[in-house]
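The other protein chains are all here in position, but one chain of the complex has been omitted.
Which chain is which? They are A, B and C, in the order written, and residues in each are numbered from 1.
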Amino acid sequence: MFSRSVLAKAFAPPLEQVARPSLTATSTTFRACLHQSTTTTSATNPPTEPLSATVRAQSSIPAVQPTFQTSTTPVTRADVPADKQPIAPAFTTPLKVSQSLLSTLPQLTSQKPHYITAHLHDRPYLLTEGDDLRLPFLMPNVAPGDVLRFNRASLLGSRDFTLKGSPYLDERLFECRVRVLGVDSEPLRVKEKTKRRRRHVQQITSKHRYTLLRVMEVKAKSVEELQREGAIVEEEAKA
Amino acid sequence: MPVQGIRSVTSARNGVGAFILQCKRLDFHYCDWAGSSRGMVSFLKHQLNAFAKQNPQIEIRVSPRPHKHPVIKGHYINGREKAVCVRNLEPEQIFQKVNLLKQNSGEKNKRTKKPVTSINDSVRGIWSPYHGGLKSV
Amino acid sequence: MKRLQLQRWSSSALSSRVRTGSRLHRQIYYSGARFQSTTSNSLQFEDDQSLAGQQPTPPSTNSPFPQFTKHQLPSPPIQAARESAKLAALHARLYLPSRLPLETLARCLVDTSADPNFQFNNNSLSVLGHDLLTNYASEHLVCTYPRLPLTVIFAAMYAYAGPKTLHAMSREWGVEHAAVPGGEVDPGLLQFKRVAPGTNLKEARPLVGTTRPNEDQTTWRKSITSSVVYDNVFGDPELAAPPPAELSDNVYPTNDGINSEPPVTAEVASANFVRAVVGAIYLHAGRQAAKRFFEQHFLSRQLDISKMFNFSQPARDLARLCARENYEAPVAKIISETGRRSRSPVFVVGVFSGRDKLGEGAGASLVEARSRAAVAALKGWYLYSPLEVRVPSAMEEDGAAPWKPVYVDLGEVIV
């Protein structure tokens, strides 16, 4: 459903890299992206296909970082064990975009605030940058401070233009990153249950926990970025 | 003066740029004598060190509170505090409670219906009957 | 671009913190209030229990300087920084670079009102941090919105780097305030001398000693352009800096023993702290780290610049603008209307220049709608933003692309 990137280039840990000059050599490989365990891509063999996500493709080499393990304080999100390193998504075919999409894409990207209808477990969430998102469930295996990347969306729009997927957009067309803020819970709910002819009221309590997210980035990739990442322009078959 | 500036203050969006964990302090209270603190004492002896090392951004205080049940108190950046009583709990259960306090935002528990809250202006604007698709009469 | 030699000019800010005997000699005369301040710090007492190493260090006999207990110092000693849990937690919470030592962070937390000695308070760091912050904020604003009028730039600068914002940020970083500053206080607390409760801060005292000439002439017109020269980055009058010779002499307070610094509000003290942190990052971790810190903590905050405009005569300004830019004179036309004869009519009026619509507004009267349309058109002009924005400080990175000139506007409309 979502890909998880523990360390992106622009976020807090690079401060750490500056901090420790001895480690800069090892930490220049960005461990960027991790698919949730549902995707069955392997981390060890980087795909040889021309990837559209070349930046993320660097991350498929498991970073060697024994020095990080021994570091004491401050421990940041960079200290992720090797087996939990993010795995880059592997695409077998390069991204194909139609000519008409390429011609109208600059109009979408030049209009600045964007919204996205990201889907998570088949529920749509209309998000803009900086929004608070309280998922209606507790997301497993995430810690506060993690950066996730939503890779399923049906709409990506600006004020006048909307990029529509059929039914979903290819994840290489956009970037939507969220950060895990923590876990929130609701007040205790008490449900009174009664049975017939039984003079007893059963009280069922429940208190669910929810994951809090914050949208860090909603971005439609421009034509230059798509071409740099190896997108193939496809002629319109019907037209 | 043709135009004047109205002073305002930027509003915080924790996590968009930098992320700051909302839990700033955890207080552990225990009793040396009482049996309900047995798990807590074991937790303090064996697991607290590793927890503190993993979460350097949380200040940790340990203090005895004789003849009382063991309590963990989390202090949050918004000034609120949350306390969890951990009497008769096993160290693993206490660890879960500590994690719960650590990940919490410190806000009062509220039931919300809408998943997304935004402080941005609407991207496509608020619908108005005077714009778009005007019918000439 | 040649790199600045940090070591040379920052040596005063980073000087090894040695307390000289003469300096300490004056500390003896500190008033009794400082000795009692432990009682007002009940929180701290609890903290000391958990941390084993808080006992005062035993006096060493081989030291050439006389030893004093912590109670006699105006601010916590340097050794205490390593033992404070609060300080380490704050360091980790902000993801500060490990090159920035805890001692410097502790120094950032000591305000001038707590410790008047410039070698122990955060004054030098906060001056540096303030300059960095305002530099980064102003280049961001000017490059992103090149047409903003100066008054709005002042307001936006205040919103990004003003004391109110910095105060809010230090609260969001979880910085607590010490009740009374002193040597025995935990160095992880912000130390400043508080203003006595009930003090009237709002009473308008005319600021004396500003950089502006003829400041005593209150009735004289103050132009906005002159505030670029004379006022500070927020458009407020600024106190003139003392001559440099006086500064170098004033490292130690002249009047013996008595802390003559005036008390400050929490807002001023925490703003100085945030600035000092930025300055400390710059000195210890370099320019890139400071800039990244600014982007992550300051630029990521939300600000709606379109709500910071206050026009007095928008229609006149728009006419002047169109005349300046050689556009056709703006004409207001009714786009749609409803309920003209009713109690609550709505008119939608557009301002057109030739065949182009400049802006539109809705109002309950034709004059109101026209005025709002002119406001919308002026905002459309002022809030122009180029597509790819690069700030000048992006050139400081290694391997930066060659600089392309940014869009520079003529300036605001002058009526």
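Everything below uses one rule, namely that a residue touches a chain if its C-beta (ideal position, glycine included) is under 8 Å from a C-beta of that chain, and two chains touch if they have at least 3 such contacts.
Throughout what follows, contacts and distances are computed from a predicted model.
Asker: Which of "K Homology domain-containing protein", "Mitochondrial ribosomal protein subunit L20-domain-containing protein", "Exoribonuclease phosphorolytic domain-containing protein" or "Exosome complex component RRP43" is the UniProt protein name of the chain not shown?
Answerer: In UniProt, the chain excluded from the picture bears the name "Mitochondrial ribosomal protein subunit L20-domain-containing protein".
Asker: Counting the whole assembly, list the visible chains that the omitted chain makes contact with.
Answerer: Across the whole assembly, the hidden chain touches A, B, C.
Asker: Out of A:92, A:141, A:166 or A:194, which touches the unshown chain?
Answerer: A:166
Asker: Check each of C:73, C:132, C:185 or C:358 against the chain that is not shown and name the one that touches it.
Answerer: Of the listed residues, the one touching the omitted chain is C:358.
Asker: Quick one: say which of C:377, C:391 or C:413 touches the chain that got left out.
Answerer: Only one listed residue reaches the unshown chain, and that is C:377.
Asker: In the complete complex, which positions of chain B touch the hidden chain?
Answerer: Touching the missing chain: residues 6, 121-122, 124-133.
Asker: For the chain that got dropped from the picture, name the residues of chain C it touches.
Answerer: 306-307, 309-314, 327, 331-335, 349-350, 352-363, 366, 368-372, 375-377, 379-381, 383-387, 407
Asker: Name every residue on chain A in touch with the hidden partner chain.
Answerer: Considering the whole complex, chain A reaches the absent chain at 97-98, 100-101, 104-108, 110-113, 159-167, 169-170, 173.
The definition used in the following text is that only the chains that are shown with their structure count from here on.
Asker: Should the pattern of chain-chain touching be classed as line, ring, star, complete or other?
Answerer: Basically all the chains touch each other, so complete.
Asker: More C-beta contacts across A-C or across A-B?
Answerer: By number of C-beta pairs in contact, A-B is the larger.
Asker: Counting in whole Å, what is the centre-to-centre distance of chain B and chain C, each centre being its mean C-alpha position?
Answerer: 27
Asker: Could you put a whole-Å number on the gap between the CA centroids of chain A and chain C?
Answerer: Averaging C-alpha atoms per chain gives centres 34 Å apart.
Asker: Any idea how many Å lie between the Cα centroids of chain A and chain B?
Answerer: Those two chain centres are 23 Å apart.
Asker: Counting only residues that touch at least 2 other chains, which ones in chain A make the list?
Answerer: Residues 11-12, 73-75, 130 of chain A each touch two or more of the other chains.
Asker: Enumerate the residues of chain B that touch no fewer than two other chains.
Answerer: Answer for chain B, listing residues that touch two or more other chains: 13-14, 16, 18, 21, 56-57, 119-121.
Asker: What does chain C use to touch chain A in their complex?
Answerer: It is residues 88, 91-92, 95-100, 285-286, 288-289, 292-293, 296, 302, 385, 387 of chain C that touch chain A.
Asker: Using the touch definition from the top, list the residues of chain B that touch chain A in their complex.
Answerer: The contact residues of chain B facing chain A are 13-16, 18-19, 21-22, 53-57, 100, 102-105, 107, 109-112, 115-121, 123-125.
Asker: Residue numbers of chain A touching chain B in their complex, please.
Answerer: These residues of chain A touch chain B: 11-12, 72-75, 113-115, 125-136, 143-145, 157-159, 179, 181-187, 212, 214-216.
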